[in-house]
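Encoded as structure tokens, the structure appears first; notes follow it.
A single protein chain has been omitted; all remaining protein chains appear in their positions.
Then we have chain A:
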Amino acid sequence: MVKKKSDVYSVEIYGTKDLEKTETGDKDEKYKDLKGNKKKKKTEDLKKELDLDDHQLSPSDLEEKYGTNISKGLSSARAAEILARDGPNALTPPKSTPEIVKFLKQMVGGFSILLWIGAVCSWVSFGIQFAQGAESPFDNLYLGVVLALVVILTGIFAYYQEAKSTNIMASFSKMIPQQALVIRDAEKKELPADKLVVGDIVEIKGGDRIPADIRLISAQGCKVDNSSLTGESEPQSRSCDFTHENPLETKNIAFYSTTCVEGTATGIVINTGDRTIIGRIASLASRVGNEKTPIAIEIEHFVYLVAGVAVSIGVLFFIISISLRYKILDSIIFLIGIIVANVPEGLLATVTVSLSLTAKRMAKKNCLVKNLEAVETLGSTSIICSDKTGTLTQNRMTVAHLWFDNQIYSADTSEDQITQPFDQSSPSWTALSKIVTLCNRAEFAPGQENHPIMKRVVVGDASETALLKFAEVILGDVMNIRARNKKVAEIPFNSTNKFQLSIHETEDPNDKRFLLVMKGAPERILERCSTIMINGKEEPLDSEKAEAFQTAYMELGGMGERVLGFCHLYLPENEFPDTYPFDTDSMNFPTSNLCFVGLLSMIDPPRSTVPDAVSKCRSAGIKVIMVTGDHPITAKAIAKSVGIISATSETVEDIAKRLNIPVEQVNRREASAAVVNGMELKDMSLQQLDEILCNHSEIVFARTSPQQKLIIVEGCQRQGAVVAVTGDGVNDSPALKKADIGIAMGIAGSDAAKNAADMVLLDDNFASIVTGVEEGRLIFDNLKKTIAYTLTKNIAELCPFLIYIIASVPLPIGTITILFIDLGTDIIPSVALAYEKAESDIMNRRPRNKRKDRLVNEQLAVYSYLHIGIMQSIGAFVTYFTVYAEQGFLPSTLLGVRVKWEDNNINDFEDSYGQEWTKYQRLYLQWTGYTAFFVSITIQQVADLIIRKTRRNSIFQQGLFRNKVIWVGIFSQIGIALILTYGLGHVTALNFTPLRFQYWFVAVPFAILIWVYDEVRKLFIRRYPGSWWDKNMYY
């Protein structure tokens, strides 16, 4: 089975053989979580796919096999038949959970179960009371209904939030329907690509996306970019010849979703939709288990914690109340109260809102979050495995260095160059620029005169494009220069010659000579030269000058740059008159003894924002690993220039070179950096990989295939890291899925990658990840604050029930009133905490350890529950006792009165002064007590809100007024409380009564006490870091 599994992944590039030997033996673990019986069948399917022999068949055999005709194509009727049989040529999107299931999940997830229990208990006790014919049994019915409503409403809310964020994605993934040029009924037709069927004859040309798996039957200069399949960015040529046994290696098959870069080709569709290679990989990726996000784990942990507290206190007091000889019915009612008091009903909604606020903020910074929870995952990321091309770099070749006159000049490689600063006065430069301009087939696509040069679309390959843009920036209108120097002959670049040559008339009307310009691989160019231009003068190419050339070439090459050599020759007028017939086949003109002019080197330069972002990552304790399909030297050069490999660190090879000893003798631990070649990786055992990941802080994986990325990701995860992975190709999707957070590229990314990812970078820019990390860390901190804030008042809501049961005082606060706090006054303030700014530089600390740094830790719970919570309860109880005392019931009278107090038939209940109270008068007083308790909690929650702004710093360091939303929260809190008490104070069902104004202030001293106490706590934490206080009081 292990072996089969390896097939799936190795197949994608290397065919079955290559990886097999690495996969057997101790690799059992490697695909542990990818294994599963379900996949077995799939794997075998894929294997069957490999037995595909279409590439070995002749066109006529193919015609027969698919019942088609190469020149006429299928008939429309036949095509429709096959379409009906095979289905449309499109990848089936990953199966989504039915909406109703999603909705129901929201209804029973989290605390909902507890609340349902509460609601059912209410209804049961209503039923019992109703059957017994008690006087006001409807209270419990209402309570049950309210609880059920709370669950349903929060469920709907959470569902809506989730649906909203999914919708963003859905709209995003909708693509413009792709068209394909098909021959059907002997006619060329443009058809939507999803209507293609097996046997169709399609024509492709440069720029097209291959619409299906195609066996080529004719090709002219066709090159395909297989990067979405294999990650190799170099275009590969395609022809109609059968070149390799392995269908994945042979040149006569082009794969679905890859792009044709240049040339044209015609082919027979051999596979469509999910049966294409890419389709198989994509559907396999969707089977890689999606890991639970760290924040989901944290929230689950928190829910368990709080639910545990709620249930255990509830059951404990259920038992206590029964042993205190309360009626079962009463005990059930207590149980409901305790559950409702303990469950922070509004919290999960608050968390969702906070996350979606952050998601919105991140979307503005070009991070589109698909899954809300991924917002935080990014914050806890400790390793980022980043692509090079496009993510770290600008994804376009740019001229980086020039060498002429024995000197290296650097060119500006930034994204928006307008001029080039290097010295352009030398006549050698004039000559070089002429070659660059003329010996170039690339052209700007028409109609872009107003675009900045760097953004214009160019027809031509990457190097030529770079040279064209370079020339355009310095010289101005290149097309005009070319027109003035008419081209008379041309030999395009090919891999045997390794040069490109063209012959031009000169623009000087008096100069009748032809100019021969040539560019190509530097060593090949140099071979053809006998002179070299220095300061505009041709000088003989002696060994010293050749040495200088070698040094420069090595230096530029060592920087990972693609180097081109340029030379020219003015053809003598007498030998080559105006009418000379240049023939490129017989080469009736000199191609040696030319004059060497200079070198130009190109690189895909790093984005200007990346070095800063990488150093930010580093100070944030995030390891950035580069995983690229590129050459190690290029990879290392880019890694160095962006700081993934810092200036001072060395690889094993560097040390060996410096000390002049063989690589084997170097102590591997001395090298902080490592550049690992994909080939080496293939032969490595898991232990070796782990060792590399452990021992080196700066790692570059070069020449890796996208599926090796998966191995690397798993390796990182074995270290306990939270891994973010960027990717764009279809083949990246397993790694994207496997990663804790998969980040797909919005511009370059394939749909499959976007589907597998949790986040989409709209600008493909690595720096956006860093802002995402920052937001993620901030939201984690702020959620801590929100939760601490919300949990605190649970104690103030719970204590009344406990005191009520134990001391038999009139109930201090009603269940409905508690719901008004949880879902009324507290909601906006707790969301407001999500807007809190970071306390210190969050990008200067290590990522959180997902095992140790919990969202809700012991300290948070203890401090909220046992410190601030208790203080709040005391404040609220003082208000409660004050209200009762001032109405005639002194605290001493209240103890133990519960049974008589609640007796409907006692209407002459005596208070401390000998006055007699009817039942309703007492009830009304009880509601006044509820209101007073409610108001006290609200007032103290204001203090709680303010202290929660920071966890370590003083409020005054943080600034009381910097977060305006907090003040919105405070005013809303007080406003809602005012409306409830004075506006709705006469609605009996809500149990609020208008309250004397002074009672609003009874709890104020306690609110101040809370503030002062917390300031003292923070002061000690700052003053005595590491002390027992710090350890126990910092949450």
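Basically, a residue touches a chain if its C-beta (ideal position, glycine included) is under 8 Å from a C-beta of that chain, and two chains touch if they have at least 3 such contacts; residues count from 1.
FYI, contacts and distances are computed from a predicted model.
Asks: What is the protein name, per UniProt, of the chain that does not appear here: "Importin N-terminal domain-containing protein", "adenine phosphoribosyltransferase", "Sodium/potassium-transporting ATPase subunit beta" or "60S ribosomal protein L24-like"?
Replies: UniProt lists the chain left out of the view as "Sodium/potassium-transporting ATPase subunit beta".
Asks: For the chain that's not shown, point to the residue among A:K189, A:R209, A:H631 or A:K919 touching it.
Replies: In the complete complex, the chain left out is touched by residue A:K919.
Asks: From the list A:I152, A:I874, A:V965 or A:L990, which touches the chain that is not on show?
Replies: Answer from the full complex: A:I874 touches the omitted chain.
Asks: List the chain A residues touching the unshown chain?
Replies: 866-867, 870-871, 874, 877-878, 881-882, 885-888, 890-891, 905-908, 910-921, 924-925, 928, 988, 996, 1005, 1009, 1028, 1032
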